[in-house]
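Only a portion of the chains appears, each positioned as in the full assembly.
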Amino acid sequence: MNSSTRKLLTIITESALERVLVGDIEKLGAHGYTITDARGKGHRGPRTAVWDESSNIRIDVVCDDVTAMAIAEHLQVHYYPNYGMILFMSDVAVLRPEKF
Amino acid sequence: MLDPVLLFFLLGLAAGLLRSELRLPAAVYDLVSMLLLLSIGLKGGIELAKQPFMDLAWQAMAVLAMGALLPFLAFPVLRFVGRLPRADAASVAAHYGSVSVGTYAVAVAYFAGKQIEFESHMPFLLAVLEIPAIIAGILLARGLSRKIHLRTMAHEVFLGKGIVLLIGGLLIGWAAGPEGLVSVKPLFFDLFKGILALFLLEMGLITAAQFGSLRQHGLFLVLFGIGMPLASSVVGIVLGMALGLSPGGAAMLGILAASASYIAVPAAMRISVPEANPTLSLGVSLGVTFPFNVLVGIPLYHALATKAFTLAGG
């Protein structure tokens, strides 16, 4: 099977950002993304997801290194200072690398 | 005695403070608040059809002006007495210029219980009041100097969930009229107070969660959270009298003025003034003003309005 390596970029942040973030992610060149609803706790205190204002989302993006870096930098500049957000990356093996 | 629906609020509050396992799913909160917004909109819309257009336009403009003005009253207090950063002061001010649909619903239940009459197109004024404070808050935070994303602002102001359901309900009620809505009455009107009870149970749980964040910001915010609605209620009542509303209507406008947003404004501020700290504004609006208004404020503002009409009449 032809498998190949890509970056998996995971962003956990406030669900208020969903609309703008997916716009940014697409503009920066990712071919897709997956979102799950989440709750959690971090430096900005607990986010219990009992209502919209306190809900988190988890966005996973599989893309090439350059795109991952571009998205990460963009988020770090524009959203890190003012929003609850964390972001991490790892290498994943994908089949059909041309999809990403 | 307290209206029974408020007992549900106290139950939620107690459950939250005691860290019970009670937690309603977010989908239930969404359903319940959607039903509340639609009910209020539909009820108001039915009445809109009966009002002369010019009266409505006139009242809408006066109320728009009030919603835009209140944040400018609140801002200097927050900025210079409370020493809040500019963005936070602007954001909190915007919350207090706007309205709380939950508070309005409790007031409707209270007025119905006491058989106090009020202008039944009040939901229209409620919808109108949702809007200007958001714009005022953004201007207070940004000034006119910096480019404001007009598109984003318009989106936040007019296309938020709450405003769409409220205005949608108003339009449907207006178009369908009372006979048209007979068939949906069992869901939207008969269940109203039961739905409100569930909503307040949830609000109690949410309010309890805000107390933690309040503790960090101290006494000033608690005082502001009580003083500001007291002042706003006077503005609302006086405006109601000037507009020729009935005593109940003026009291209701006072209640709207006194209430602070926790849906539309937080969502808009999060996007348009991101550097404002949302736990601070929600802490004071939900943790102080909402319980104060529903438990103490509503009868108080009604008494105020009654006194004002007596004085003005005498």
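When the chains are written out, they are named A and B in that same order, and each has its own residue count from 1.
In this section, contacts are C-beta pairs under 8 Å (C-beta built on N, C-alpha and C of every residue); 3 or more make two chains touch, one makes a residue touch a chain.
Keep in mind the model is a prediction, meaning the values are calculated, not measured.
Colleague: Could you list how many of each labelled chain the entire complex holds?
Modeller: Only one copy per chain type is drawn, but the file holds A x3, B x3.
By definition in this document, only the chains that are shown with their structure count from here on.
Colleague: Could you grab the centroid distance between chain A and chain B? Build each centroid from C-alpha atoms only and quote it in angstrom.
Modeller: Distance between chain centres, rounded to whole Å: 34 Å.
Colleague: Which stretch or stretches of chain B touch chain A in the complex?
Modeller: Against chain A, the touching part of chain B is residues 23-24, 26, 29-30, 161, 202, 205-206, 209, 212-213, 262, 266-267, 270-271, 274-275, 278-279, 282.
Colleague: Using the touch rule from the top, collect the residues of chain A that touch chain B in their complex.
Modeller: For this pair, the touching residues of chain A are 14, 16, 20, 37, 44-46, 48-55, 79, 81-83.
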